[in-house]
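Removed: one protein chain of the complex. Kept in place: all other protein chains.
What follows is chain A.
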Amino acid sequence: MPLILGMSILLGCQFLGELLVHALSLPVPGPVVGMVVLLVGLMLNGRVPSGLRASGEGLLRYLTLLFVPAGVGIMVHFGLIKTDFWPIVITLVVSTTLTLAVTAKVMEWLTRSTPQDPRDALREDRS
């Protein structure tokens, strides 16, 4: 029953996340807090149970499928999109390009200036 155990752990963490969000009225959704809960749990446990890995990686492999139902919802807003069509399209393209470029450059510059562990390169070569 490892898969059921894995799924129960994921749902349990999400449940704890939702509880924390409501109790502390946090401005973030429950699953994100659930992710933090699971991470802390894994750190304390010291390893990932095999059932949890199987169900978690199964879900992540099909992550894009999970966005489809919400995405179809755009059909409800065709009218609104039509009135502001060009502002929306140009904003999305310009801003996404800028965000990608700035983030990548900043990250690269910052990681280059922090000392790298030379063992890393070896480890990656082997894998």
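By definition in this document, contacts are C-beta pairs under 8 Å (C-beta built on N, C-alpha and C of every residue); 3 or more make two chains touch, one makes a residue touch a chain; residues count from 1.
What we mean here is this: contacts and distances are computed from a predicted model.
This figure omits one chain of the complex; the name its UniProt record holds, of "(2Fe-2S)-binding protein", "Putative murein hydrolase (TIGR00659 family)", "Heterotetrameric sarcosine oxidase delta subunit" or "Oxidoreductase", is "Putative murein hydrolase (TIGR00659 family)". Within the complete assembly, residues 7, 10-11, 13-14, 17, 27-32, 34-39, 42-43, 48, 52-53, 55-57, 59-61, 63-77, 80-81, 83-84, 86-88, 90-108, 110-111, 114, 117, 120 of chain A touch the chain that is not shown.
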